[in-house]
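For this view, one protein chain was removed and the others were kept in their places.
In this document, chain identifiers A and B correspond to the written order of the chains, with residue numbering beginning at 1 in each.
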Amino acid sequence: MSTAVAQKKGFGAFIWDYLTTVDHKKIAHLYLVAGGLFFLMGGLEAMIIRIQLMKPDNEFISAGLYNEMITMHGTTMIFLAAMPLLFALMNAVVPLQIGARDVAFPFLNSLGFWLFFFGGLILNFSWFMGGAPDAGWTAYAPLSTTSPGHGVDFYVMGLQISGAGTLIGGINFLVTIVNMRAPGMSYMRMPLFTWTVFVTSTLILFAFPALTVGLFLMMFDRMFGSVFFDVAAGGNVIIWEHLFWIFGHPEVYILILPVFGVFSEVFSTFSRKRLFGYSAMVFATVLIGFLGFMVWAHHMFTTGMGPVANSIFAVTTMAIAVPTGIKIFNWLFTMWGGTIQMTTAMLWSVAFIPTFTIGGMTGVMLAAAAADYQYHDTYFVVAHFHYVIVGGVVFGIFAALHYWWPKMFGKVLNEKLGKWTFWPFFIGFHLTFFIQHFLGLMGMPRRYWKFLEGQGLDTGNLISTIGAFFMALGVIIFLWNVIYTAFKEPKASADPFDGRTLEWSIPSPPPFYNFKQTPLVRGLDALWIEKSEGKKAMTPAEPLGDIHMPYGSILPFVMSLGLFIAGFGFIYQVDNPVWLSLVFIGMGITLGAMFVRSVKDDLGYHIHKEDLEKGDGQL
Amino acid sequence: MTKDTNSTPHNEFEKAEHKEEMKHQVISFVMMIIFTIAAFAVVATDAIGKYFAIPIILLLAVVQVIFQLYYFMHMKNKGHETPALMIYGGLAVAFMTILTFTTIIWW
């Protein structure tokens, strides 16, 4: 990593640099580190859950703490680990893949990160301030509205703030992809990762507002005495379920689509073949995004919506299997006849196909509404969504990190350690979750603190726990690989994997302005086209000229800090109105920073042509 | 700062164009006011029954909003294809949401 740079500049300057940066590559580092830390937190919570369920009638943790563990594990993994890790990849790669010098809104990019970060902090502060949320990651009312203490309040404020950051990030990537593609890069020449990020960002744009409203209603009910979910005053708890899943189902596609893009890039690069069925892949991606908004109520089959609604949502859900199937076949056909290199990134991608297909098949089983009455809230569901989320998203993130690590940090991750990461994790994953299908079919309900002896659940749970330890081992080896690579591995070349897309046409890591001259794109796999014609680099689309760059700013940090402070005010004013002062202070800081941003011109600066020529990227 | 009025022939042409557009906008404003008054009149006078009145006022609202979007917010102009796509995307999700909340909510 950039430890060497840090020593040169001094630690304070290094921190300040990252606090104020608006460079998408550094923001990617921030997302990766923060998301990685939350991933470790979520993993620790998972281990505690598995230890508790290791044997019947276990007393490792108390029932209340167990509820907090499952809630925080789910919430952390979805909102604070998977989302930011994907945002790290999006930030690191998308502008490079489309030949842009930065994202459309560098300032908002930074704001998005800091909002997510402070939201995540609020959520995790709950551990030290009287207990974490304990109503499940779905926080169904009235369980959540009547949950004593402040746990659920932390859930509400934390997700509200980090959700705002995600929405900002989504809009940012949409505009970046629409407006900032290099000359010649039409929509149908965009790399598939960029396409999936585009569709994902659209889903973010339309899904997150529903969560925002749901969280506001929950906040008003818990903190300001409204009665949305209080049946005695005419409230209706189904409103929460709908709002949550109108957001929640697109959310799972928000998570999976970018990694579909990752796998497409990896398969194509390491099979040394153009992606099979590119246009069908684009079509399938858009279709998944579209259908993703029509299936949410399949989470609510047992709520009692009636047979007509259940049937409609069952059919739309099953329909999603079609575009997903298109993708699976296209990946297989991409490999077919290719010169396959089994690198670590490829290993994760190949492992993903059967794993995700299993998850998809149990998905179709769950989509059958009548049968779902049997599966609902059992470990069958737990097994299903871990197969798609771990087998899809986590495998994808690992593949992407091994693939793009040189572009992010300038060094290729050690291959041997990479394989040592893969095997324990892969084996551990199937040990942990495959057996859970059967535990679920045998009737073990999810979210229960213990199970009793003599019900046939002992062996299955023990196997599951052993598998979890294997997964943890894999993660530890990965962390070791990161450290090892930083110190022992040589500097990577610009194009260590013989890549096909624009990010491989510039140094690893790229200079802060990315492209000295904007490249001219002549087709899909722009760099590959040039290489196949014997050229070493991209043809520039413009003469060497001044480059416009944005100034860094501390304001995004300050704005988010203000909301962080206000968040505590909102949570504690229930106990004592004095805490409202924190709300005013916090909101004052945020609005004040917004005001400063509004009145202070920020036009950015230009890197001059002469400096570019003599500096050769070393400014 | 640029001068408030700089009149080149090109500018004159543009100004005429803007004026034409402004005329459309004023016309759409008048229509919006008429629709609003009509909607209030339908309800205030109780002239028609409930099952007829509600679709009528909803229709009037939708038409008004179309005016607002296409004329006031210039969605009819060139360069608004992506904005239109995203607004229609939002409207589609909005439609599903409201349909849900008026049908399968255990009311």
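Just so we're on the same page, a residue touches a chain if its C-beta (ideal position, glycine included) is under 8 Å from a C-beta of that chain, and two chains touch if they have at least 3 such contacts.
In this text, contacts and distances are computed from a predicted model.
Engineer: As a check of understanding, state which of "ABC transporter permease", "Extracellular solute-binding protein", "Cytochrome c oxidase subunit 3" or "3-oxoadipate--succinyl-CoA transferase subunit A" is the UniProt name of the chain not shown.
Structural biologist: Options "ABC transporter permease", "Extracellular solute-binding protein", "Cytochrome c oxidase subunit 3" or "3-oxoadipate--succinyl-CoA transferase subunit A" narrow down to "Cytochrome c oxidase subunit 3" for the missing chain.
Engineer: Of A:N58, A:T138 or A:T212, which sits in contact with the chain we cannot see?
Structural biologist: A:T212
Engineer: Among A:K9, A:K491 or A:H606, which residue is in contact with the omitted chain in the full complex?
Structural biologist: Considering all chains, including the one not shown, the answer is A:H606.
Engineer: Can you tell me which of A:I239, A:L366, A:L457 or A:I547 touches the chain that was removed from the display?
Structural biologist: A:I239
Engineer: Which positions on chain A touch the chain that was left off?
Structural biologist: Listed in rising order, the touching residues are 104-105, 167, 171-172, 174-175, 178-180, 205-210, 212-214, 216-217, 220-221, 224-228, 230, 232-236, 238-239, 242-243, 246, 595, 598-599, 601, 603-606.
Engineer: Which residue numbers on chain B touch the omitted chain?
Structural biologist: 1-2, 4-6, 14-15, 18, 21-22, 25-26, 29, 32-33, 36, 39-40, 42-44, 50, 53-54, 57-58, 60-61, 64-65, 68-69, 72-73, 79-80, 82-83, 86-87, 89-91, 93-95, 97-98, 100-102, 105, 107
Operating definition for what follows: only the chains that are shown with their structure count from here on.
Engineer: How many angstrom lie between the centres of chain A and chain B, each centre taken as the mean Cα position?
Structural biologist: Roughly 37 Å, centre to centre.
Engineer: Quick one: in the complex, what on chain B touches chain A?
Structural biologist: My answer: residues 82, 86, 89-90, 92-93, 96-97, 100-101, 103-107.
Engineer: Quick one: which bits of chain A touch chain B in the complex? Just the residue numbers, please.
Structural biologist: 174, 178, 202, 205-207, 210, 236, 238-239, 242, 246, 293-294, 297, 304-306, 309
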